[in-house]
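Would you mind keeping the following structure in view while I ask a few things?
A protein chain is absent from this complex, but the other protein chains hold their places.
So, chain A:
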Amino acid sequence: MNIEDLRESFLGGKVSPVDIVDSLYKKIDEDDLNDFITLSKNIAYEQAYLSEKRYKKGDILSETDGIPFSLKDNFSVKGLRMTCGSKILSDFISPYDSTVYERLKRSGAILIGKNNLDEFAMGSSNETSFFGVVKNPHNREYVPGGSSGGSAVSVASKHSTFSIGSDTGGSVRQPASFCGVVGFKPTYGKISRYGLVAFSSSLDTVGIMTLNVSDCKKVFNTVRGNDKHDSTMDDHINEKRDLKKICFVKDIPHADLKVIKKYEEICSKLERMGFSLQPINLDFIDLSMAAYKIQTMCEASSNLARYDGIKYGLQKFSGDNLFDIYSKVRGEGFGKEVKRRIMTGTYLLMYENGRYYDLSFKLRDYISNSVDSIFENFDMMVLPTSLFLPFKIGERVDDPVMMHLSDSLTAFANLANVPAISINGGYYEKLPVGVQFVGKRNDDDNLLDWVKIIEEEIKKDG
């Protein structure tokens, strides 16, 4: 059930938050999709009990009071395990709350558990998790996308009403597309990153996954806003205005024809709604992938240096020397994909190669300017979320190049620092196909308002 319906039933006394929590845990168990790494039953029942009392008394805290949600397991919750999908943190209990969780807790929402993810959010299929792959509820043989795969599946399977994910290059939008739910990546700096384990700090954003755009707005309003713990925030927002001009992408190299077909259907639907669509070129896509890879790998190599087995996490105290201990802990603790990125990033940051990182910033400026110039003429851009449909588990694990292509239609929004949202655009042979809408920087509220109308229109046609 979505937030609105659930609230109605709580208010009408048809069902209580405790009942809901009961049924969710039962369903999670039955469905067995591996979308959770940790279930927070103690917290959930306590929060549900308190929420139930509030509903009875009539002092409801907020729109999300009593609403069950989950967090990608790279968000910190005091007293709960936070694994980041990695062996190196598989026993790590966090001693503090992330700002996002803090705000949701204050709103009365109920934490069901922590969602499975690609290790340290590095991956696009949830297959790099130390805790195993997550199954796509639309077809259990297929991947759910990633890295917020567990989050997408928990929302799609109604194990939680919404989930908080993280989006560095498409990690919320791509799994949303693969699982048929809504995935929203706001402008950088709108939601606090404090307590989100860093992958690539200059690109990481907190994303929201819901059943519909209306829920997404509600959750966004609960968690957004400046935070004294995150000094990279900026709560500036553009004024409300009407959606007029939309642009679409004419040529999308590497794209699966099935995806293109669905995309064209959506575009004609938009035209039927009365919008005139103008074509644009995304000729910066290749460059954006280069910039994205350099930047994320460099930053990741530094962000993941703290996992050295000295203070917390996996520990190996036998060794001939310090270097030995480090190698053992990191050698055993990190998976293949994470190691690949740390090593590449380390290499790229070395003095002789330092210009690559500088260059990636220049590229980023170029991409940012290119995107800005598109939005001088248009309010919104529509494009597919992913180049391809969900693929089979195991099919591409050993093909990192193909895997990296997964981000090509999403990463530019992170680089250019603009808001983007993926919603379900229909199905192809029972597998969901997402469509992505990208807005101007700080147009977060407008984008959500506009896409809400489009979503209703798409749903109407079934």
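In this text, a residue touches a chain if its C-beta (ideal position, glycine included) is under 8 Å from a C-beta of that chain, and two chains touch if they have at least 3 such contacts; residues count from 1.
We adopt the following convention: contacts and distances are computed from a predicted model.
The complex includes a chain that is not drawn, and of the options "Peptide ABC transporter ATP-binding protein", "DNA repair exonuclease SbcCD ATPase subunit", "Aspartyl/glutamyl-tRNA(Asn/Gln) amidotransferase subunit B" or "NADH-quinone oxidoreductase subunit K" the UniProt name matching it is "Aspartyl/glutamyl-tRNA(Asn/Gln) amidotransferase subunit B". For the chain missing from the display, the contacting residue among A:Ile3, A:Leu24, A:Cys84 or A:Val134 is A:Cys84, taking the whole complex into account.
The omitted chain makes contact with just one of the residues A:Arg173, A:Arg193, A:Lys217 or A:Lys269: A:Arg193.
Per the touch definition above, the residue from A:Asp32, A:Asp242, A:Asp283 or A:Glu352 contacting the chain not shown is A:Glu352. Within the full complex, the residue among A:Asn2, A:Ser214, A:Asn238 or A:Ser302 touching the omitted chain is A:Ser302. One of A:Leu11, A:Leu322, A:Met343 or A:Ile453 touches the chain omitted from the figure, and that residue is A:Leu322. Summarising the interface, chain A meets the missing chain with residues 74-76, 82, 84, 89, 92, 94-96, 98, 193-198, 200-202, 228-232, 298-299, 301-302, 304-308, 310-312, 322, 326, 346, 349-352, 354, 357.
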